[in-house]
Structure formats: C-alpha cells, structure tokens
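Encoded as structure tokens, the structure appears first; notes follow it.
For this depiction, one protein chain was excluded, whereas all remaining protein chains were kept in their positions.
What follows is chain A.
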Amino acid sequence: MANAASGMAVHDDCKLKFLELKAKRTYRFIVYKIEEQQKQVVVEKLGEPGQSHDDFAASLPVDECRYAIFDFDFVTAENCQKSKIFFVAWSPDTARVRSKMIYASSKDRFKRELDGIQVELQATDPTEMDLDIFKSRAN
C-alpha cells in the first residue's frame, strides 16, 4: 500500500474512523500523524462530539505538522443547521522543514483516501485556524 511521492502508506484505521465520523457523527475531530519509521499515516487523537473548536486547537502540537479532520456545525443565513467537514493541513511556521516537506508531499494522496471532505484549510499558525476562519469558509 505504499504508493505516494514520499512513499507513505495510509493505515486502514484512518479511513475507517473518517467514515464513522461522516456517517454516524461519532467524533468531533480526528488528528492524523505521519509515523516516519513505519512510513504510515496513523490516527493520533479522536475528539468526542461534545468537544469544541478550542479543544481541537489545543490538541494540535505547537511545532509539529499534522493532518486533521474537523466536523464543523453552523447555522446558515436561512436559519438551517448545517455541518461541513473540514480538512486541516496543520503546518506551523515553527516546525522543522523536513516535517513540513513530508506532510506537504503526502497530503494529496491522503486526501484522496478520505472521500467527502468539503473544505480544505491550511494553517501555519493558530490564528489561521481560528473559529472566524471556519465560519467564513463554511459559506
């Protein structure tokens, strides 16, 4: 299953957890990490539906890259409750260049594995992942 420009495989669990989030709404967010030794993308953290955007922001490390899926609930202008699935490529300025390179080159392949992402977001510092940004991208 090693099949990317950077040679990273995607662990089956990643796709399974994502499908669970999409169909049954069992998680608020999923954080994925690339394990360099095993050359795989694995699930690092899962967020309960009750958790919020702040918990999500807190679960991302300050100086390491990650991929994340966030299920964002909002109310539209016509007063309907909607939700969109965001893919966040977390790549902080303070991370090592090697880390950023690996995550950047594997991102496309990884995204293709997860069918149903509605919005993609790249964040290089906490302000770019702010709730306001989510709200503006949701519309």
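In this section, a residue touches a chain if its C-beta (ideal position, glycine included) is under 8 Å from a C-beta of that chain, and two chains touch if they have at least 3 such contacts; residues count from 1.
Keep in mind that, in the parts below, contacts and distances are computed from a predicted model.
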| item | value |
| --- | --- |
| Listed names "66 kDa stress protein", "RCC1-like domain-containing protein", "Sodium/potassium-transporting ATPase subunit beta" or "Succinyl-CoA synthetase", matching UniProt entry of the absent chain | "66 kDa stress protein" |
| Residue among A:Glu20, A:Glu64 or A:Asp130 touching the omitted chain | A:Asp130 |
| For chain A, residues in touch with the removed chain | 54, 93-94, 125-127, 130-132 |
